[in-house]
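The structure follows.
With one protein chain withheld, the remaining protein chains of the complex are depicted in position.
Then we have subunit A:
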Amino acid sequence: MQNSQQQAYDRGITIFSPDGRLYQVEYAREAVKRGTAAVGVRTPEGVVLAADGRLRSSLQVAESVEKIHKADEHLGIATAGHAADARQLVDLSRRRAQVERLRYGEAVDVETLTKAITDNIQEFTQTGGARPFGCALLIGGVDEDGSPRLFETDPSGTPYEWKAVAVGGNQREAQDELEANYPEVETVDDGLQLAFDALAATADGGLTPEGMSAATIPVETGSFETLERSEIADHLDENGLLDEE
């Protein structure tokens, strides 16, 4: 009896454990760690997003692994964890960005958008019968005043702002790499370099460009731009990050 009562704490999402934890939310964080890594780097010249993806077979179309999404002209989102859950939040972001343009005639700030998304995520940690989102998002962009911003959302619905951050599998290794080398980052290219280095730290034996994606939002243009896979391959090759096999 005692045992079955205790087990209930991790079944009902809306139930606190006696020591004040929400197990379902913590399990959702574990789900994020099971995925491949996504990295964001804020530089004075813009924001960089990069992600590693996993191809199940050589027959899978690489482009169908979507880890980085354009949310609006000035906004990009990198995702880690359950891709299907993330897609829902990406679509919410796109709609929210358009609502802002309709309502205020302005592009939505990265912080405002992030908080709209995290408020939505939070609802799913307090609603009976619901399940938390098993994904983390990195929301990067350039505000109307020209400031580059980078935020993380986690399954609890808490927003965090970062200079550089990694989420997903082997997050710790990637974050160590970011912490060690962030001070040297000045340009968008530096940011890309650091992002790839951080991703390489999560992958044994180097990276393969096939599953990877990267995007930048430079301050100068304020526009989301994805990198071609060949550009990613060149970057990796120049810096010896390619998988040797």
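Assume contacts are C-beta pairs under 8 Å (C-beta built on N, C-alpha and C of every residue); 3 or more make two chains touch, one makes a residue touch a chain; residues count from 1.
Convention: contacts and distances are computed from a predicted model.
Asker: Just go with whichever of "Proteasome subunit beta", "Fe/B12 periplasmic-binding domain-containing protein", "ABC-type D-xylose/L-arabinose transporter" or "GMC family oxidoreductase" UniProt uses as the name of the absent chain.
Answerer: Of the names offered in "Proteasome subunit beta", "Fe/B12 periplasmic-binding domain-containing protein", "ABC-type D-xylose/L-arabinose transporter" or "GMC family oxidoreductase", the absent chain's UniProt record gives "Proteasome subunit beta".
Asker: Touching the hidden chain in the complete assembly: which of A:D85, A:D109, A:E177 or A:D190 does that?
Answerer: A:D109
Asker: What subunit A residues would touch the chain not displayed?
Answerer: Output for subunit A: 103-106, 109, 111-112, 115.
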